Structures are given as C-alpha cells and as structure tokens.
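A single protein chain has been omitted from the complex, and every remaining protein chain is retained in its original position.
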Amino acid sequence: MWIYEKKLQYPVKVYTTNPTLAQMIIEQFGGADGELSAGIRYLTQRWTMPTNQVKALLTDIGTEELAHWEIIGTIVWKLVKDAPIDQIKGTPFEAHYVNHGKSPYPHDASGVPWTAAFINSKGDPIADLHENMAAEQKARATYEWLINISDDPGVIDALRFLREREVVHFQRFGEALRIVQEEMDKKKYY
Amino acid sequence: MNGEYYGRDKTMLLARAYVPFQRIHQVYSPSEALEKGTLFPELYIPYDEKEKMLEEGKYYG
Partner (left out) sequence: MDREQKMLLKEIMEYSFALVETALYLDTHPFDQKALSLHNDYSRKYHELVSIYQAKYGPLTNDRMSGCPWAYINGPWPWEIEFDMH
C-alpha cells in the first residue's frame, strides 16, 4: 500500500508566470514518456517479476515516479497560478484552461489525454525490463528537449534533477535485467 | 541468491543486453546529492550540451 509524506521529493522554485511553458511541462505530467506513465508502468509490472530484488525495484522506482508526477504538477501549477486571463489567451495553455482551468490535468503537451496505451506490461520479465530501460531513455531525452525550451532558472533546475533520476533508473533496470537473465539461466539447468 | 557479482567474468551471450553493475565507492553529501539528482558521482552525467548544440545547430533537435 502507499503512504503519503507531506513533502515534495525536490524543492521546486519557479520564478516566472508562463502558461506556454506550463503547457510544455505538462508533457511529463500526462504524456507517453512522462512520470505518470512511468509510475503506472512499473507498478503494473510487479506481479509477474520473478525475483524479490526486481519486485522491490519496480515497487520503489514506481513509487518514486509518482513523487515526480507530483513535482511536475507543482511546476505546472506554479507557472500558471498567478496568470491573469490576458496572459493565458493566445497561448497553447488556453485550450487546457477552458477545460480544466488552472488545474494540472494528465494530458500531453498537445492535449492528448493519458491512456494505458502509453504503457506496456507483457508479463515477460525480459520484455518488461527492456520496455523500462527504453522508457527511462525517452524520459531523459524529453527532459533535455524541455530544458532546451525553458527559460525559468527554477524550472530548469528541477528538470535537471528529474533528468538525472532517469539516468540512475536506467542503471537500476539494467542491473535488474542482469539479475533476471541469470535467474532464468539457472532455471534452465536444474 | 545474488552472491558475488562484482568480480564476474562471464562470457556474454548473443541476443542479450548487458549493463555493468555499479559498485559503490564515494558518495556525495545528502545536500549535494539532492542538488545533483544522485548520491553517486559515477552516475552523475549532467546535460551540459544545451548551449553547444544550439550554437552549432548540429545533430538532432
């Protein structure tokens, strides 16, 4: 089960009001390679993983991704909370605003709503761990594109943190793959 | 059981991906770790190339 601690994983500071940037950052809130996808993907795959180490890792990384989802939602909210209507009109965020007001909603930067079709869980540990390694690289790349288009130093700082987490997660899933491969090799030779 | 894996010298098989196991050495202080996004210097691979890429206009993006 899950316990919530009243703190963000990272101290988010947003300096500016920028609805356009908010609409781009929301890609990691509800997009295919975003934090919600990551969290749901890893937590979904737990049931069919063969070793305790990997069950633990999927649980722990999946949980961390939900904490990242919270960080992204916070960045989006901080970027728009003080925006007057005139600063929202004519920006990509206007379409979001008419449906959801200033509340973060899980869709991507283009407005495509989050769907389970964004994640895979094959029930095959080798396939699932490769899916996860790919997911971490895609998330890492997305953060790099977001850093490129961001001009708020606080937002960039938080994006750099989240990007580095993807690098570490990739390493861990790589280790999990080694563990699973060795486990499955063992089972072939009683 | 996950015995002694650091010193493994196994032959790599075809049709497989291999990521080397990290082995813990030094760690950052908790304060520096939070700022960088990892406790481990060997996993700290920052994105420094933004300015360079935008300047050169090369590669992807």
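A and B label the chains in the order they appear, each numbered from 1.
FYI, a residue touches a chain if its C-beta (ideal position, glycine included) is under 8 Å from a C-beta of that chain, and two chains touch if they have at least 3 such contacts.
Since we're looking at a predicted model, the values are computed, not measured.
Student: Among A:G73, A:P106 or A:P125, exactly one should touch the missing chain; which is it?
Tutor: Answering carefully, the residue with contact to the hidden chain is A:G73.
Student: Could you tell which one of A:Q53, A:Q87, A:N148 or A:Q181 touches the chain left off the display?
Tutor: That would be A:Q53, which touches the missing chain.
Student: Please identify which residue in A:L43, A:I61, A:V80 or A:A135 touches the non-displayed chain.
Tutor: Among A:L43, A:I61, A:V80 or A:A135, only A:I61 touches the chain that is not shown.
Student: Which of A:K13, A:H100 or A:K186 sits in contact with the chain that's absent?
Tutor: A:K13
Student: Suppose we count only contacts with the excluded chain; which residues of subunit A make the list?
Tutor: Counting only subunit A, the missing chain is touched by 3-13, 53-54, 56-57, 60-61, 64, 70, 73-74, 77-78, 153-154, 157, 168-169, 172, 175-176, 179.
Student: Mind pulling the subunit B residues that touch the left-out chain?
Tutor: These residues of subunit B touch the chain that is not shown: 2-3, 5, 21-22, 24, 27, 30-31, 33-35, 38-40.
Criterion: only the chains that are shown with their structure count from here on.
Student: Where on subunit B is subunit A touching in the complex?
Tutor: The touching residues are 2, 5, 16-22, 34-38, 40, 43-47, 50, 53-54, 61.
Student: So in the complex, which bits of subunit A are touching subunit B?
Tutor: Against subunit B, subunit A makes touches at 10-11, 53, 130, 133, 143-145, 147-148, 160-165, 167-168, 170-171, 173-175, 177-179, 181.
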